[in-house]
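Note that this complex is displayed minus one protein chain, with the remaining chains in position.
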Amino acid sequence: MSLPRSPERPAGRGRLAVLFEQAIELLIRLCGISAIVFVFGIFFFVFREGAPYLAQLDLGAFLFSSDWYPSNDPAHYGAGALLLGTLSVTLLAMLMAVPFGLGAAVFVSEFSAPRTREVLKIVIELLAAVPSVVWGFIGMSVLGPLIKDVFQVPLGVNMFNAALLLALMSVPIIVSIGEDALKAVPDSYREAALALGATRWQTVFRMLFPAAKNGLLAAVLLGVGRAIGETMAVLMATGHSARIPTSLFDPVQTLTATIAAELGEARQGSEHYQVLFLIGVLLFTLTFAVNLTADLVVKGIRRK
Amino acid sequence: MFTETLTGRKKQRHERVARMFFGLMTAAMVIPLLLIVGFVVFKGAPAMTWEFFSTNPRRGGTAGGIWPALVGTLYLILVSLCISAPIGVLAAVYLNEYAKENWFTRIVNLAVVNLAGVPSIVHGLFGLGAFVYALHFGKSILAAALTLAIMTLPVIIASTKEALASVPRSFREACWNVGASRWQTIWRIVLPNSISGILTGVILQVSRTAGETAPVMLTGVATFKAIEGGGLFLYDLREQCMALSMHLFYVRTQASGAPEELSYAIAATLLGVVLLVNTTAICFRVFLRARKKW
Partner (left out) sequence: MNARKKIEVSGLRLSFGDKEVLHGISFDVYAGEILGVIGPAQSGKTSLLRCINRTIEFTPGARVGGRIAVDGQDVQHVKDVHGLRRKIGMVAPLPVGLPLSIYDNVAFAPRAAGARDRAWLDGHVEQCLRQAALWDEVKERLDVLGTKLSGGQQQRLTIARALSHQPEILCLDEFSIAIDPVTTMRIEDVLKELSRDMTIVLVTNLVQQARRLAARTLFLWNGHIVELDRTEVVFSDSPGDRRTYEYVNGIFG
């Protein structure tokens, strides 16, 4: 016996449906390249606003002079102190964040029970979500008075305060990316190390860290990127004063905070306005370099 | 036999000490943070009355409530979401379903990573240069929301991409085998089964948008703009608005004489909104993971 065939065949899709599909695929491709368009767009528009000042820009003075007097006559635009402010706050923040961040990454990935791990990861995720203006507020209202009392310094909002905040803000990134990197080390390595009689210390420092070093480096770099680009927290908690700091508890001023604080007063198209956009270009370039390096480092792991 | 147990014991001690050490490092980071967050909420709680949430600020932000800031933040979230969610989802579809493995795709991916890494203040400069001045939107909700949308695009691209990648390839192959086109496969099988990841991305994006300050303060958020009668639909997209994050900054740093509880209450509200949104995302993820279809 032969099985009956269905009586008719669907006629195939209409022209309209096919056209619709071509349209939507075009749209998908356009959205796909949108990220490239936006990155170039950001550079283009920020650069465009700052570009007129380039003709009279003395790059040496811009990068290394610490005379930042935008409202004097004649005005001085030496961003050296600001650059130094950004770098010193970032460095100090990393000195605090990297050991704790990596330590916590090791704990989450190697030493905690599955339940603890889930809870910790959720807590870390929530910490990462705290807005930077809230961190700034915490720096001013909670940490500031605390630092003033504990260290007996005249001003609670200073480099140390801001660095502490930046450390707290970048720790979640370092932990989550660092944990991924440690997870990527095969279990067989761990078993082999323990079988050879290594203690857990040795396993962590001699085997795990070297094996995951690229991922850990990328984690730190992304933390650095976050710290350099942070604005509101440093605006509120650094004390915001464009001087070369001489101690941990001196106020500093960063590149990002300068833009946020002064752009409101700078007239559109004025020199000051243009210089602030050039600082934006500088920041874009800095973070671009950091992120690119982090990405290349991570790609390095995958190729292995 | 004897030496063996000795090293065994020594090892156990090492193990315990190591666990303690790394555990303390984690605790040293997590516990103070929880204390600080708790402290902010504790200090702000007394000022968080119904009147605080439902009225306009008064006397230059030193008294009164935060209603217009809440509404403004809501507007910024909704408008930027309408822009970035479709673009972000489609971009992720492109990267996961269409893009070939070549240098161009690598550059696109790199652009996404770098877009996420651009400092928020630089996004603000971009929004100012591009939307406010070049496109003549003026300082407005529209300009601010566009800036936020571009800024948060990587969030939704990343989580959508992850969700799409978790749909097994065999499903796609089965669809292709029966003559379904790429788009039919994506629309009927891939997208419906990654909806949880996409929504998680959208929720995280909402939380980012709610907290951002630097970019919106350059592109369209005003320090004071009352809404008459506690209304909801009084803003035009061409107008400026207030925002919760900016309001916190303003009250804490510019409004001299504002009582301490007021700024604590604003901080606690902002923190509450963001954490609530994120907790929703987490619950959502757990819930949807539990009823996975395969």
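Just so it is clear, A and B label the chains in written order, and each chain counts residues from 1 on its own.
The rule is simple: a contact is a pair of C-beta atoms (placed from the backbone, for glycine too) under 8 Å apart; a residue touches a chain by one contact, two chains touch by 3 or more.
Computed from a predicted structure; not experimentally measured.
S.K.: Using the touch definition from the header, name the shown chains in contact with the chain that isn't displayed.
M.R.: A, B
S.K.: Determine which one of B:R9, B:R106 or B:R188 touches the chain that has been left out.
M.R.: Result: among the candidates, B:R188 touches the missing chain.
S.K.: Using the definition of touch stated at the top, determine which of B:L70, B:C175 or B:V274 touches the missing chain.
M.R.: Residue touching the absent chain, from the options given: B:C175.
S.K.: Footprint of the hidden chain on subunit A, which residues?
M.R.: Spelled out for subunit A, the touching residues are 2-14, 17.
S.K.: Tell me, which residues in subunit B touch the chain that this view leaves out?
M.R.: 100-101, 170-181, 184, 188-189, 192-193, 293-294
Following the convention adopted for this analysis, only the chains that are shown with their structure count from here on.
S.K.: Report the inter-chain centroid distance for subunit A and subunit B in whole angstrom, where each centroid is the mean of the CA atoms.
M.R.: 15
S.K.: Per the contact definition, I'd like the list of subunit A residues that touch subunit B in the complex.
M.R.: 21, 24-25, 27-29, 31-36, 38-39, 41-42, 45-46, 48-49, 99-101, 103-104, 106-108, 110-112, 120, 122-127, 129-134, 136-138, 140-142, 168, 171, 197, 199-201, 204, 222, 225, 228-232, 236, 256, 259-260, 263-264, 268, 276-277, 280, 283-284, 287-288, 290-292, 295
S.K.: Of all residues in subunit B, which touch subunit A in the complex?
M.R.: 7, 10-11, 14-15, 17-19, 21-23, 25-26, 28-30, 33-34, 36-37, 39-40, 86-88, 90-91, 93-95, 98-99, 107-108, 110-126, 128-130, 133-134, 150, 153-154, 157, 181-184, 204, 207-208, 210-214, 217-218, 245-246, 248-249, 252-253, 260, 263-264, 267, 270-271, 274-275, 278-279, 282
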